[in-house]
Structure formats: C-alpha cells, structure tokens
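All protein chains of the complex are present and in place, except for one that has been dropped.
Moving on to chain A:
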Amino acid sequence: MVTTPATSGLSLGLSAIRHGYTLGRDFTAVIGGVTLNIAAGEFVALLGPSGCGKSTLLRLIAGLEAPHEGEILADGLPVAGPHPDRILMFQDPTLYPWRTVRQNVSLSQDISGKKDAAAVDDIISLVGLSGFERAWPHQLSGGMAQRAALARALINHPKLLLLDEPLGKLDALTRLTMQTELHRLWKERGFTAVMVTHDVEEALFLATRIVTLSARPARIVSDIQVDLPFHRHRDDPQVLQLRRDILTRLGHRDDW
C-alpha cells in the first residue's frame, strides 16, 4: 500500500467550450462558450437554472464526451477521454444492483485489476458503511447508497471529483450530514472538486468559489470567490448576504 496517497488535486483549464446536441433535425446549443480556470484543490460550485448545461459540462470534463469546440486541459494536458483521475459522481447513486456494497466500492479495482482489500476497508469505514459491506444496494437507504457511491468514487484517490447534484435526491437532514462529510473528505484528501448544484446554501457551505451560469446555452454570468473560513454557519450574516447576492444574479431577487 502507498503510504502517502496523492492528496493534491489537479488543475483544470476550459477554454471557449461550445457544445450541443442534435435531436432529430434540430441542433440545440447547450454550452455557448465557457472559459474557466480552476486551480488544484479548489472546490467550485456551478449554479445555474435547470437544464442550462451544467451536467453536460461535467461530462465533458470527465471525458465522457468531447466538446464540439474548445479545449479542456487537466494539469495542462488535453482531456482525450475518461481517466480514473477524474471521477464523476451522479445524482443517483447508480450502484450496480448485482454487486454488494463492497463489490460496488471496489469496482475500479476490478477494472484496473489492482486489488487492494485494505484500501476498500479503509474507504468503507471512512464513509461510515462498516458492517454493511455485504448488503445489496436495494437494501440501502438513499443516504447510505450515496455514501457507497462516494466511496466508490474516492477509493483510488482521484485528483478531481466531479459531482452532479450528488445530494439532490436526499432528504434535508441526510443532506446536511452528507455535506459535512463531503467537506471533511475534501479537506482530508485535497482533491479538486467541481459540483453542480441547485442549492445556493449548499454551494455557500462547501465551495471556495461559486460560478453562476446563464440559461441554455450556458455562459458564465458571475464568478465569486468565497473567502469565508470554514465551518460556515448557515445563519452567518456574511453567508446570508452572499446568498442574497447570488440569488439576485440568478434572477431570483424578488423570491425569498
């Protein structure tokens, strides 16, 4: 086992990314020119109206699709396809129902062929799933399933974690716990994180930087550095001020 795991994240450079989909005969532009540089170790939250192309952006960074225009650099190298350094975590846990929790968590080891049982044990206990290694996914609650998905994503110490509303479907209280967890893991492991969310509070609670996007095709509307120290409390006046500021930028000034 490696004694000092790679705890540093990778840096990302997106230059003039444009992307779209052809549905039938119509071409829909989804991303309309996004340029964004993210330093190693940042936690960036992407906020924007529904369907604005945030998830597409994550898929492009993950390398699951190639952008129509523009270039994505990870640590200075162009992204040519998926890579275990860049792990994408979805809104649904997408655990494989035919694998136990343990087998799901060790998925990437099966793919790479490098077995490391101790690493599996470590990550399972890190996300609080000890004792449930042999459970089937359908036996887990939503929060447990998402923890297993988190363990599966983090087991090989990825340098970049792409989170596509990973807490979107959890109940409010489980969500709070998971936000704390996510923050702790990010602190401990030092990976770079890019998280898509609809929840301004979640972004304020976790992110070092909040990027807001326009409606489709997505462009960057604002890029706010959140310099508040962790742990940020939800009723902190500065947090509340930022929250109002961001909601205004998202076009929700008159909503509360």
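Methods note: a contact is a pair of C-beta atoms (placed from the backbone, for glycine too) under 8 Å apart; a residue touches a chain by one contact, two chains touch by 3 or more; residues count from 1.
The rule we apply is simple: contacts and distances are computed from a predicted model.
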Protein that the absent chain corresponds to, by UniProt name, given "Thiazole synthase", "ABC transporter permease subunit", "4Fe-4S ferredoxin-type domain-containing protein" or "Sulfur carrier protein":
"ABC transporter permease subunit"
In the complete assembly, which of A:53, A:67, A:143 or A:166 touches the absent chain?
A:143
Answer key for A:33, A:49 or A:82 versus the chain not shown reads A:82
Listed in rising order, the chain A residues that touch the chain left out are 59, 62-64, 82-84, 86-88, 90, 92, 94, 96-100, 107-108, 110-112, 126-128, 132, 135-141, 143-144, 147, 152, 156, 173-174, 177, 181
